[in-house]
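A single protein chain has been omitted from the complex, and every remaining protein chain is retained in its original position.
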Amino acid sequence: MLFLDIVSGILLIAGVFFGLSGAMGLFRFPDFYTRVHAASVTDSVAAILILGGLLLQTSFDLNTAKLLFILAFLLITSPTASHALAKSARHGGLLTLAESKHSKAGQAE
Amino acid sequence: MTLLIDLVLLAMLALTALRIIFLKDLFAVVMLFGIYSFLSALIFVNLDAVDVAFTEAAVGAGISTVLMLGTLALTGRNERECERSSLLPLLVVCVTGAVLIYGTLDMPPFGHADNPVHEHVAPRYIQDSPQEVGLPNMVTSVLASYRGFDTLGETVVVFSALIGVLALLGVRREDNSLTPESGLKSHLVLHVVAKLIIPMIILFALYVQFHGDFGPGGGFQAGVIAAAAFILYALVFGLPSAFSVVSPKFLQVMASLGVLLYASVGLYSMAKGGQFLDYNKLAANPIDGQHYGIIIIELGVGITVFAVMLSIFYAFSSQVARLNIR
Amino acid sequence: MFEQHLAALPIILPLIAAPIVLILGRSTFAWAFATLVSAAACYFSWQLLWVAFDSNVISYAVGGWPPPWGIELRVDTTNAFVLLAVTALSTLVLLYAKDSIENEVAPSKHALFYTAHLLCLAGLSGILLTGDAFNLFVFLEVSSLATYTLVSLASDRRCLVAAFRYLMMGTIGATFILIGVGMLYMKTGTLNMLDLASRIDLYDSSRTINSGLAFIMVGVSIKLALFPLHMWLPPAYTHAPSAVSAFLAGTATKVAVYVMIRFIFTVFGVNHVFEEMGMDLILMALAIVAIFKCSYMATVQSNVKTVLAYSSVAQIGYMILGLSLVSAAGLMSGLIHIFNHALMKGALFMAVGAVFYRVGSVDISAFRGLGKQMPLTMAAFTIAGLSIIGVPLTVGFVSKWYLVTAALEQSHWAIAALVLAGSLLAVIYIGRVLEAAYLQSASPDSEPVREAPWLMLLPMWLLVLANLYFGIDTSLTTDAASSAAEWLFQTTESAAQGSAQ
């Protein structure tokens, strides 16, 4: 049991670390696309790790099944959401940082 | 530990609320409101109110936020500066707050088991409802049986909201050729994923609907979740195709039928010689009667809430569609 | 079977009828059905009043759960009397609405109008009959949401802003009531009003109870448009469709007055509210300011509906003034005025609506020469106007008579004089309209207008005749109001004695 607790603890801490780094990235990155990238790290890696940690804490009953369902749901929806966001931004004409620098330089010339 | 979580959540709530006062970007304001709603749902969980948390997350953070975003799409996302003095509102707020704080000084302390709230009325719900009503979830017992009249009133409130929104906005069936394709039509990934998860959401809604007797959930939450599935469909495949799946007129009839289903349980119990909404009279065995009554009225609530929420979404998004055509 | 469920029927009937009307859709069916249901509710509330006369209190436990665990409907003469006024006015307004609404509301929204009207009626009946503090909040919201919808149905764009302000103020008021009820619940553990009353006595000077009282009073004052919180009312009544103004002016705020009476007398107890908290002085001051400020505002308006709206706020002042005299006679004058005001304001708004139907404007200048062109409508307006002023042989006189008597009973000479002075202002604002109608001639280039359709005249004149009938034969109203007032005082005193022992 102790072994499972340690593994689950490690998973949870790693999950929290990735969650925090994703939040940091959301604040500190310079443009929309890099921010989406940071946010989707939180969504996927952190969620998997935390849910994995929690799974090890259950005694393999109905709660385990529910957590697995949540995990499956998140694995499908969160990449889709990031994809839709980024695609709509591109569709709406938002440029990446490099592109917008380039186009500004182009205008200056 | 509970205390620590409570404090952190309350601090985050306070920060969110304060930030909303000073922000001028309404999109951010609405998003912060969504966060506020989710945080309060967490507080509700922490205070043992799981049913409430569920509803707050689905209704407050879900539907309200979506409606506000829909409104912003029509009204613009920036608040303009204004030279109005904020002294009078501040004064009013301070006075009201002072009265409230004055009131808290005599309040029964937080969380003590010997508070009047826990000693009068509620003990019967906790001790006797599993035998009298026969459900493990006391919240559902009280909601649907002891205070079933409140819940009927609440269903009627939702129905009146539908009347209000229909009177103000109406749902227009746009000519298909005029309606621009939904902006998401070209998203292959979204199409596939939406087709995959919409049945899952509906299944979950049904689970919440019929599992409400045993765990958190019930008609309201289920109605909102089922509406969310169709809202997703409308967002991904466009409003016209959603109209052809569930037409606005059909939804109006459904909303009415939900209220009527609820009320007819009451009428039936009157015909059987009981008071209005007396489920004991529905079957020979009172416990069975309670069970039938609660299942039927929860179904009525679920149908009405689903139909109303979806209709309101239709009304708002058909306005946005009109704007796009212009 | 009906006798047994008499207390529940006035709520259940319109509540079930509302969704059916939405399904029916076709406006003539919807109208006929809604009117029938409203008439049935009126019939049952009439029955209820007689039963309440005989047995004082009817208690109906919804769901078969005994109070305080379940929700109780509790009827005594007070709420049966107000309920009769509300359902009767609703029926007459629905009769009137057919032509009026066809003229003022887009055809696609007719069914919605009747649905919203029935929902509003169900909500108001629920507020009146329930004996549960939280259930009252729920029905308050049912009626309020329906009211916002009704106000916003007019075709003029100004009704939207009016409805929005009404919604904001109304929701703040409802939330205040919710806070207040929460504080009471926190201290007593119950929501049933009677149970609350007996348990509040244990904590007479608790700060929580007192601030709960403050929140409930402020919340209810917003709903009933007591003077400084009345700003939502004039625009809402001015821009709403005529039938809606006629219904709301006679019912919505009056039901809120009833809620205030119920909380003061049944829940908190007269001694606590008036003698220990000194609320009677606050209410009296606000009522007197309301009478004069709003009567004055009514004399300077050019829109006749605005005139009547400000007059409504002033009339609420009279009701609150009666209440603040802290005597059975004062309370009785307030209750009589609730009933009588429904009769006169209903008739006045209907007459103005008829003018709008034919002339297309309710500006005071549009009334020029109407005395000749629409004689029946203007005669109705005149009689109802005289009633507002308080001329003998009308119900207005009855209300003022009892109010002045109640004031003199406690030798409040100044108040009696102020009530009479307030009537003089009413002479001015009603007189301005009458002068335009009878003494000025229509401008020569305006189209001649015909009398209003008979379906509008019929309910209008029924109300006018009621104005005269209850002005002459006052037995029903005074019996009901005095038995209600005595009953309220008696229960509150026996409760006080019970806690003293």
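Note that the chains are named A, B and C in the order they appear, and that numbering of residues resets to 1 at the start of each chain.
Operating definition for what follows: contacts are C-beta pairs under 8 Å (C-beta built on N, C-alpha and C of every residue); 3 or more make two chains touch, one makes a residue touch a chain.
Everything that follows uses one rule, which is that contacts and distances are computed from a predicted model.
S.K.: Using the UniProt record as the reference, specify the protein name of the hidden chain from among "Na+/H+ antiporter subunit C", "Phosphate transport system permease protein PstA", "Hydrogenase 2 accessory protein HypG" or "Glutathione import ATP-binding protein GsiA".
M.R.: Of the names offered in "Na+/H+ antiporter subunit C", "Phosphate transport system permease protein PstA", "Hydrogenase 2 accessory protein HypG" or "Glutathione import ATP-binding protein GsiA", the absent chain's UniProt record gives "Na+/H+ antiporter subunit C".
S.K.: Could you tell me which of the visible chains the hidden chain touches?
M.R.: Among the chains that are shown, those touched by the missing chain are B, C.
S.K.: Who touches the missing chain here, B:Ile63, B:Val193, B:Leu277 or B:Ile296?
M.R.: Final answer for the missing-chain contact: B:Ile63.
S.K.: State which residues belonging to chain B touch the missing partner chain.
M.R.: For chain B, the residues touching the absent chain are 3, 6-7, 10, 13-14, 17-18, 20-21, 26, 29-30, 33, 36-37, 40, 43-44, 47-52, 55-56, 59-60, 63-64, 67-68, 70-72, 74-76, 79-80, 82, 84, 86, 89-90, 92-93, 96-97, 100-101, 104-105, 107-113, 115, 117-118, 121-122, 125-126, 130, 136-139, 141-143, 147, 150-151, 153-154, 157-158, 160-161, 164-165, 168-169, 214-216, 220, 305, 312, 315-316, 319.
S.K.: If you put the missing chain back, which residues of chain C would it touch?
M.R.: Touching the chain left out of view, chain C contributes residues 134, 137-138, 141, 145, 148-149, 152, 157-158, 160-161, 163-164, 167-168, 171-172, 175, 178-179, 182, 185-186, 191, 234-235, 238, 306.
Note that in this section only the chains that are shown with their structure count from here on.
S.K.: Hey, how far is the Cα centre of chain B from the one of chain C, in Å?
M.R.: That pair's centroid distance is 31 Å.
S.K.: Distance from the CA centroid of chain A to that of chain B, rounded to the nearest Å?
M.R.: 28
S.K.: If you average the Cα atoms of chain A and of chain C to get two centres, how far apart are those centres in Å?
M.R.: Averaging C-alpha atoms per chain gives centres 57 Å apart.
S.K.: Can you list the chain A residues touching chain B in their complex?
M.R.: 73, 76-77, 80, 83-84, 87-88, 91
S.K.: Which chain B residues qualify as touching chain A in the complex?
M.R.: It is residues 183-184, 187, 189-190, 193, 196-197, 200 of chain B that touch chain A.
S.K.: Tell me, which parts of chain C touch chain B in their complex?
M.R.: Its residues touching chain B are 1, 5, 8, 12, 15-16, 18-20, 22-23, 60-65, 68-71, 108-109, 112-113, 115-116, 119, 122-123, 126, 132, 134-135, 138-139, 141-142, 145-146, 148-149, 152-153, 179, 183, 185-191, 199, 206-212, 214-215.
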